[in-house]
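Written out below as structure tokens is the structure these notes cover.
Every protein chain except one is present and positioned as in the full complex.
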Amino acid sequence: MANKITVGHVHMSGCTGCLVSLADNYLGLIKILDDYADLVYGLTLADVRHIPEMDVALVEGSVCIQDHESVEDIKTARKKAKIVVAVGGCAASGNINRFDRGGQHNQPQHESYVPISDLIDVDVFIPGCAPTPQMIRNVCVMAYLLLRGSDDQKALAAKYLKPLMALAKNPIASKANFNTLMQEVINVGLCMGCGSCAGACPVRAISMEFGKPQGARDLCINCGACYSQCPRSFFHFEVMDEYEAITDIINGAMK
Amino acid sequence: MNVLGKYKSVVSARSTDKEILKASQDGGIVTSLFAYALEQGIIDGAVLAGPSSRPWQPQPFVATTRAELLKARGTKYNICPQISMLKEATRSYGLDKVGIVGVPCQIQATRKAQLYPIGMRDVPDKIALVVGIYCMEVFPYKGMQLIVEDHAGQKLQSVKKMEIGKGKFTVITERGNVTQLPLKVTHKYEQPGCHVCLDYVANTADVSTGSVGSPDGWSTVFVRSRIGEDVWGKAMAAGCFETKPIDQVKPGLEMVTKLATEKITKNQKTVDERAHFGVGKALRNPYI
Partner (left out) sequence: MEIFTEHVNGIMIHKITIGHIHESGCTGCLAALMDNYQGIFTILDKYADLVYGLTLVDVRKIPKMDVALIEGSVCIQDKLATDEVREVRDKSSVVIAIGGCACSGNITRFDRGGQQNQPQHESFVPVSDLIDVDIFVPACAPTPEALRNVCVMTYLLLRGNDEQKALAGMYLKPLMDLARSPYGSKASFNTLMQEVINLGLCMGCGSCAAACPVRAITMEYGKPQGLRDLCVNCGACFSQCPRSFFDHELMEHHEQIMGMLKAVMQ
């Protein structure tokens, strides 16, 4: 396949769970690597020492600002990649790294972690801890179509990615947690009690009481899944109207 | 910015109280001044860094007697959140005249609590004496543990005194073993939050003190405010301290100025670098 795009996996401070989630596409991952994308960078996966030029950088994990090398890495990733995707809660909104206070052997001074959009411009957000295999797959396929597809496919991919790109530019999204769902959806009169948030929360912190979400906030890990899954955080009719076409194109690509 | 802040007078001083001097870090200034203030009713208690259940981990506590004050002698070089007890001192302890000792950032926090008492009800008017200690930086507990146990090879439990001075981190054990590490080794374990601090000698304290500038066993004391002048004057008159003019001791004020300038210049650079930390993005600057 001469037209494959190049993809790199850039590992900042995270648990490799996002990478596992990508691999959880099972045969789908093989399909992606066979037909659509070459993995040109990835710790232990690709035998490449320096971050190369690439079409898409999938960044997992947040950045420790006391770790000079991490800061340089993320800057390099931005320079070398056409599209930077923040994969997972740590990269997108800080996630559990928000709770870091340092004191770990043998770098106790590594204590301050920020989502990558605090340091670089990010193009696409995939929130969630872990992000779902299907979301990562969708974004990979859509990125391929955006860069290599026909005009129609390009337009469709752009439409699909637009809300995730808007999320990446939205300062609220990089600070997402259950409070964000309260502040941006519930408190502003948008919640209609569908329960998406409760379904999306990976730590089961959200229950629906009298039809409205209640959060056990001590459990919240700041992954942003509740807010971004909510149909009232973003819902673009022009994308959703293409529901069938989008499903078809992804299913077709993965066959 | 004047690196030494505003002050009314500066001297080299030492406590005249033998009991206090026995276990104090340098000149016993803080303990003696609080002991005097307590005795005279200038304060009815003080928020200090005292011992905790972990060796060398300080824990804030409220002292209301001389015996309790003595428990807080000596420098611990790691974080002790005194300000967390500030409101508590006026509440659970019912103090009306609170003394507080702290490093420059904590004195800043105290003054902010007074001028912007957003969550500090009944605190502003009950602060009676604010004593600042010079500070270059501190270590988080785990960082200090790593320095002492991994680098100096000593158990924290066996350490009698720690000192920072003359480019060295010195660990002295109960049995007399002395280990010195160059500060080059310890720098990386400093608390990152210290690297944006633009105050070395506690510019906004009533009285600020530290060993720098004075001979061994003595401390350099800045008297800064009306309260500071009043309390220091009375304590002097009561014979709590012996003093020498600062221009007659070695290394003198020049050394204080040098270190203050070093710290502030270095940390201002950190603050400046934060303005372009990312690719076209800044980390928040708390001072604007």
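All chains are identified by letter, namely A and B, in their written order; residue positions are counted from 1 within each chain.
FYI, a residue touches a chain if its C-beta (ideal position, glycine included) is under 8 Å from a C-beta of that chain, and two chains touch if they have at least 3 such contacts.
Small disclaimer: the values here were computed from a predicted structure and weren't measured.
Touch with the chain that is not drawn comes from one residue among B:I43, B:I83, B:V201 or B:A260, which is B:I83. The omitted chain makes contact with just one of the residues A:L45, A:V188 or A:V203: A:V188. The hidden chain makes contact, of the residues A:G94, A:G128 or A:G149, with A:G94. The omitted chain makes contact with subunit A at the following residues, 65-66, 94, 97-103, 111-114, 171, 175, 177, 179, 182-183, 186-189, 209-210, 212, 214, 216-218, 220, 222.
Residues touching the missing chain, restricted to subunit B, are 1, 5-6, 60, 78-88, 102, 105-106, 108-109, 111-125, 138, 140-142, 191-198, 203-204, 225-227, 283-284, 286-287 (touch as defined at the top).
Quick note on the criterion: only the chains that are shown with their structure count from here on.
The geometric centre of subunit A is 45 Å away from that of subunit B, both derived from CA atoms. The touching residues of subunit B, counted against subunit A in their complex, run 140-143, 146, 150, 188-192, 277-281, 283. On the subunit A side of its complex with subunit B, the touching residues are 65-66, 71, 74-75, 78-79, 102-106, 108-109, 111-112, 114, 118-121.
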